[in-house]
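Excerpt of the complex: some chains, original placement.
We call the chains A and B, going by the order they appear; numbering starts again at 1 in every chain.
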Amino acid sequence: MINEKLPQIFYGGDYNPDQWPEEVLDEDIIYFKKAGINVVTLPVFSWAKLQPSEEVYDFQWLDKIMDKLAENNIYVCLATSTAAQPAWMSKKYPEILPVDFDGRKRKHGGRVNFCPNSKVYRKMSTSLTRKLAERYKGHPSLLLWHIGNEYGNYCYCEHCEEEFRIWLKKKYKTIENLNKAWNMSFWGHTVYDFDEVVVPSGISEMWRDSGRERTNFQGISLDYNRFMSESVFNCYHEEYKIIKEITPDLYITTNLMGTFKPLDYFKWAEKMDVISWDNYPQLIDPMYVTALRHDLMRGLKNGKPFMLMEQTPSQQNWQPYNGLKRPGMMRLQSYQAVAHGADTVMFFQLRRSIGACEKYHGAVIEHVGHDNTRVFRECAKLGEELNALKDKILDSTIDAKVAIVFDWENWWAVELSSGPSIELNYLKQIEKYYKAFYDMNIAVDFVNPEWDLSKYDVVVAPLLYMVKDGVASNIESFVKSGGTFITTFFSGIVNENDLVTLGGYPGELRKTLGIWVEEIDALFPNMNNSFKLTENSIKLKDEYSCGMLCDILHLEGAKALAVFGSDFYKNSPALTLNQFGKGKAYYIASDPEEEFIRDFISHVCEEKNIFSSFEKLEGVEITERVKEDKTFVFILNHNESQVEVNLSDKEYVELLTGEKKIGKVTIKAKDLVILEK
Amino acid sequence: MINEKLPQIFYGGDYNPDQWPEEVLDEDIIYFKKAGINVVTLPVFSWAKLQPSEEVYDFQWLDKIMDKLAENNIYVCLATSTAAQPAWMSKKYPEILPVDFDGRKRKHGGRVNFCPNSKVYRKMSTSLTRKLAERYKGHPSLLLWHIGNEYGNYCYCEHCEEEFRIWLKKKYKTIENLNKAWNMSFWGHTVYDFDEVVVPSGISEMWRDSGRERTNFQGISLDYNRFMSESVFNCYHEEYKIIKEITPDLYITTNLMGTFKPLDYFKWAEKMDVISWDNYPQLIDPMYVTALRHDLMRGLKNGKPFMLMEQTPSQQNWQPYNGLKRPGMMRLQSYQAVAHGADTVMFFQLRRSIGACEKYHGAVIEHVGHDNTRVFRECAKLGEELNALKDKILDSTIDAKVAIVFDWENWWAVELSSGPSIELNYLKQIEKYYKAFYDMNIAVDFVNPEWDLSKYDVVVAPLLYMVKDGVASNIESFVKSGGTFITTFFSGIVNENDLVTLGGYPGELRKTLGIWVEEIDALFPNMNNSFKLTENSIKLKDEYSCGMLCDILHLEGAKALAVFGSDFYKNSPALTLNQFGKGKAYYIASDPEEEFIRDFISHVCEEKNIFSSFEKLEGVEITERVKEDKTFVFILNHNESQVEVNLSDKEYVELLTGEKKIGKVTIKAKDLVILEK
């Protein structure tokens, strides 16, 4: 849905004129225009200025800014400023301040440092939001809304404990149901009243070990994660409802953080008009990981275009090593976002702050204060290009035949597990399988396991440990109807309360997969095993190494495509295929080396006739966005040297230059082409 | 003392039928019978079910279980269920909840999460125990008692502080004595009233560093360890006294944890009718470490048979890597326990739990719920064998000529020491010397340094840092009468309050050892020194490497068997021998490589004519248990391949098969023979 006010790619970023003398705004506007910036996000952290005391609000300074921006045709992504309450508020109402995992009551400081269940916070934040919405609802510069900022504030205070009990009562109705769901007879935990439930934290059921939160009671901790994700969401949602009531036609968002574990973004997405997120790869991160995050963010709203709300023009400050983005990288990464479905390119930040912890975070306008810098020039060049693109690619989408199942609750459950191996890492498994498709330039959607899967040819669900109500039958129908389903070791083990599905692993998936897993061996870091392909198997290498977990399984209809190469379960099935209905269900019974995954996924894609139209080139990323009858092909060269891509005999128009392209096209290092067909 | 009710090896384990629907019990009994299980431990964690509120007790569900087990001739190791108080109790009486080392008041959760000095806990736990004892005292299935579970709960709360002061007053009588014992004039710590004493913890005198607790005042911290070990013991002992009063003829135990540092098990053992312990080796742990723990546990009651209360049938869940016990390993490790003096073989757990943190801990009956599993088959086979053994080996004991001194208070003191080296690790030194005997299949007893040593030929006391009242004279008489005594660097340094014995190291041992240690050098990790054997020395290699600490010592009657090979104390004595009375006292003035210890111990055994009747074979463990005129030889093959053991010309009966054996006997991989002579 193209925005009528600004029917082109939004280009701009976070801007904090209230941190500067008034005259700086005028200077900045000149630079914004030079850079082609058309949107600024503000005021993200100005609650203390907007509300100097409980009774007093001050919007005049903001009026001035908004007006001046409007005069200059710069639009505003209006932030509600509720991510950091004023110091006076924390002082007057200490209940706002959270208690951390270790049981420590926090003092005022930092940001997003409030208890999400604080009634005072909720009242104060919604009051401010209402005033902002009422005041600026018709303002010419107002383009869309930005609530809070990078939410993620778990709390463990007594007030949260109270609310948790109410939440549980609503969910479980009776104490018997709760005792059962959490298996409370274990370790004599049976409770007789909801009031006996204690918040799981570092001073009750949990502890931290090797950087991970561990628990005695997975059920309690899972529910607390759900409750906290929902509590924080409610902070967002209460503001959302007010804004929606006052400006029903404007988009509302909040900036998400990609693969951020504490919040179940699928749930959040239901009440976000558009997804926006902050992309902060380290200089050394592989490109496929960034691509994955874009695809996941796009997946939250089932493929709708999203916003790149923040990225740095040059360097970050909070990483251990904050390398500069090399020339061309910022532009290339901006287009990578677009190539994966973004319709905006925005920065944190437009002007570098003078003090406090983010002053060494890159900005369009650096500390030197003028535009004669490499960074500004690169930003200005990109701005010019994006403006020239007009509304061309807006609203185009990505058409994927492959989906990877992603589930926050499963993520939590897998990593709260006590045993079999500390190496269990949900994201790493997701990344491994995603990479195989990425390397072949095959588009991938991320999906919630409860969604309709029928439009996909292949669904991969790595580590589908937790199988929630309806998920097994969803997968079953997908396979029955001809889909190819792939899952791995440690899948199908528990229900949504982390209670084991008795009767044999992989529980509810057993039928579809045609196997029974009797035992799960955990290998020490220096141990490994291997996949040996069976004779009547698919065409891969003879043997691949594997490790971490090895299932000892029995075939119940499936056939073994590979068996283990050693240990006492040598020759027991390691890779199985079950023909089920019209489809196929694969089970990968260990954690194989990357090469296996590549070959195996390649084989499956071949089976399903899924391929990229372009030959594969190392370091070259290719995606396609489609709109009506148009296709936009993005070819990104992440290499340090130029590449030649063969377009064969199709003719394209290169969007950035307007040139026609056919046959071989040369792309310089860190450069790209966007081809329209 | 063979149990009249069940005059055979107890076989069974922890069982939690109250965590399952009622009908599961019937199923389980069928499986128990199939598996030869004759004892179940229960209800370990059922306090909340047994006492739903302060006034209400509910034993009916337990009656049913006890009765049904009785009907089926399955005995019960009856647990008092006091290891985890109900949630309602923690809520009603927050004083029960402990304060941790870091000064944080804990909330309800986990297990063994109570203040050992809580008066409410003591009252409530003994009330429950009394009711259980009264109710089941004559029950046909009641075989023995199991108090609490894996105690170890240090607390640092204000109530403990109060009790600590009372304990100190009783121990020291006057404040002057306390000031002296703790050397309180150091750092101006002099106190004028017992009320000024503060519990040593992470917010007063102590801190944690590299995973170890450090302290400013060793004397205070040592006494607090003593006080805590005793406080926790009192929780056990109060229940013990009640049960003993009501069922004087039944054995009472609690499950210990091997080399568990916080509790002085020698003190505990005095009030345990039989030692029981939980054996949880990791898959990669060397076998001698497990053997050591069995021997230590046997030593607690001076050689009496003990119970293997818990081991896993297959895998654990709480280790970082929870590998499966390979086929045969569970059986072999069960017999290893018996070979070292156990008269029972029991598991945690009989049925895998459906939820919470131990659901991936192995069990006789796995999640699949039937007996068609490798694990069940192995358990059933073992059950059959053990039942066939009848009372054959029961009450037989091990006759060792070698003792290793083990002392919890010394352990605490060594590792609380500030200097000379962070590498000081009591257990590692114990293990090093134990291993030398183990590798030669020479039986070792573990003894308290205050015990009569006269029955031993050789006594080894590694790192005998703390020499308590009477210990030096005990050792002196042992040597005088012809015994061989071996000790090491950093021995004889302090008295029981960790006050240095002035006048020259090794203090009270100086006379027996015939040396004066002038200085103690601490080597950095990349430094080492060596033992160079002197000409008139024993027959070992010419030189061995050594490290960590090096004593610079003077001979005062002893002679040097080896000298240091380098540094400014090159050629000063490194290994000394003092002929003292009819015996010998060796001093090892540094931490030598394993090979030296092997050769040296071998030499000493040769001197004392101590040897195994069997040739040494890599990976083959041999022990002997004797009863009246019978000897039972256990030959365990821990290797992955078969071995041939030469019995020479003695004739034996193989207990498991009834076959006669003479000459060479072949033992398969992970297999064993038990030979009767």
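Before moving on, here are some points about what is shown:
FYI, a residue touches a chain if its C-beta (ideal position, glycine included) is under 8 Å from a C-beta of that chain, and two chains touch if they have at least 3 such contacts.
Everything numeric in this text was worked out from a predicted model, so none of it was measured.
Displayed in place are 2 chains, all sharing one sequence; the entire complex defined by the structure file totals 3 copies.
Just so it is clear, only the chains that are shown with their structure count from here on.
Averaging C-alpha coordinates per chain places the centre of subunit A 49 Å away from that of subunit B.
Taken in their complex, subunit A has these residues touching subunit B: 102-103, 182-183, 185-193, 195-201, 203-206, 215-219, 417-423, 497-500, 502-505, 516, 518-525, 527, 552, 567-568. Chain contact summary for the complex, subunit B toward subunit A: residues 16, 18-19, 45-49, 52-53, 81, 83-88, 91, 100, 104-111, 283-284, 314-324, 326-327, 352-361, 366-369, 373-375.
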